[in-house]
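Notes for the one structure printed next.
Removed: one protein chain of the complex. Kept in place: all other protein chains.
Coming up: subunit A.
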Amino acid sequence: VFSSDIQNDGCRSLSLSGHVGVDSLPDQLVNKSIKQGFCFNILCIGETGIGKSTLIDSLFNTSFDDPVSTHFQPNVRLRAQTYELQESNVRLKLTIVSTVGFGDQIKKEESYQPIVDYIDAQFEAYLQEELKIKRSLHSYHDTRIHVCLYFISPTGHSLKSLDLLTMKSLDSKVNIIPIIGKADSVSKTELQKFKVKLMSELVSNGVQIYQFPTDDETVSEINAIMNGHLPFAVVGSTEEVKVENKMVKARQYPWGIVQVEDENHCDFVKLREMLICTNMEDLREQTHARHYELYRRCRLEEMGFRDTGPENKPVSLQEAYEAKRHEFYIEMQRKEEEMRQVFVQRVKEKEAILKEAEQEIQAKFEHLKRLHQEERLKLEKNRRVLEDEMAMFIKKKAAAELLQTQALVSTPVNFKKDKDRKKDQGFRLELLCFDVRDEQTVNVHGQSEREKLEGERNSPREFQI
């Protein structure tokens, strides 16, 4: 008996006559995941001082490095830190993102925007990686927010409008678990009423909070119960107090000790149970399969991709990419042209500046050249004057010498002449300087004068440009 040649649904169920080994598949899959490690990203939204950091510290039994912030932040910002934790053979990359300055401003309309932007940015980063041609999703560090712990102030009355506004803007982007912070300031009876009020407000405003999944029989019961305890009223503490010979995490008051891990005192244990031990994987899956897909769909539609073309005919991948590519190409060309224009413009400007500078320099040069010319002419004139004087001096000298030799012939020759001559040099020089106009003969004295003149003539040439 053979079943029909099956190519569609309706596969035969095989009966096995021995052990095949298919039951090892979950282990194979799990082992691979262990090798890669896990990622979990928590976003904490709440007013300054509501106990976000303390709660995270309590949840993970450590003290993460977290400086306290002031109430005077000008706007809401987000602080993200990543830690690597290890428990037995499981490595977890835990990222905690906290709001800084939430609810502190006087004007709070824009408070939720940075948070929405942050969440979207993580989706965007993942989407970009997914759209790459050469991508490595396998080893991508997933930064998408898997769960948002929203801290409600323990006023005991109702939700603040900021809370409603923020949660409404986030409920389609992230799994929200509302919790009441610093719940030790609310009494037990008030707490019950408070919780009921909060949940009804959320429901009536259409805020979609995360529902613990009830489809798997092993956890459906406990998840259903837990769903009924929302929002969790938590108290966090990293300090230990001695209670009945045990050191427990607690807050000590004059009137008693609030134990964090006592289920009668607060819902901390429930939160930890739900968040980490039971539903961590489901939170991750919901983020990827629901919130991310929604973001992706909206974003792609925004970018102009369609599954069906203008006539409602299915657009093939190829056509879509072609169209996009063409668009981008045109855009790129336009930008290129723009850049080129800007470049050309800049070049022109620079050229103009340089030309101006050139002209300036030219003008200066001309000016200096002129000065130089003038100086030169002046010096030439001086030189001529001096040379004339020199010539005259020489003439006078010659004449004087002539007179002298004539005078000497009549008087006896004196060997002291050289000495005298030297002694009388100054006197004679003076005399000669006044009279000389003849430039024919050159003598030692005239030489020194000449040299002085040369010197004068040379030095003015060294003027500064």
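The definition used in the following text is that contacts are C-beta pairs under 8 Å (C-beta built on N, C-alpha and C of every residue); 3 or more make two chains touch, one makes a residue touch a chain; residues count from 1.
Following the convention adopted for this analysis, contacts and distances are computed from a predicted model.
For the omitted chain of this complex, the UniProt record lists the protein as "Neuronal-specific septin-3", which is one of "Dynein light chain roadblock", "Neuronal-specific septin-3", "Translation initiation factor eIF2B subunit gamma" or "WDR63 protein". Contact with the undisplayed chain is limited, among A:189, A:218, A:245 or A:406, to A:218.
Although one chain is not shown, part of subunit A still touches it, namely residues 2, 5-9, 11-30, 32-35, 38, 41, 59-62, 64-67, 75, 77-90, 92-93, 95, 97, 100, 114, 117-118, 121-122, 124-125, 133-135, 138, 143, 216, 218, 272-273, 276-282, 285, 289, 293, 296-297, 300-301, 305-307, 316-318, 320-322, 325.
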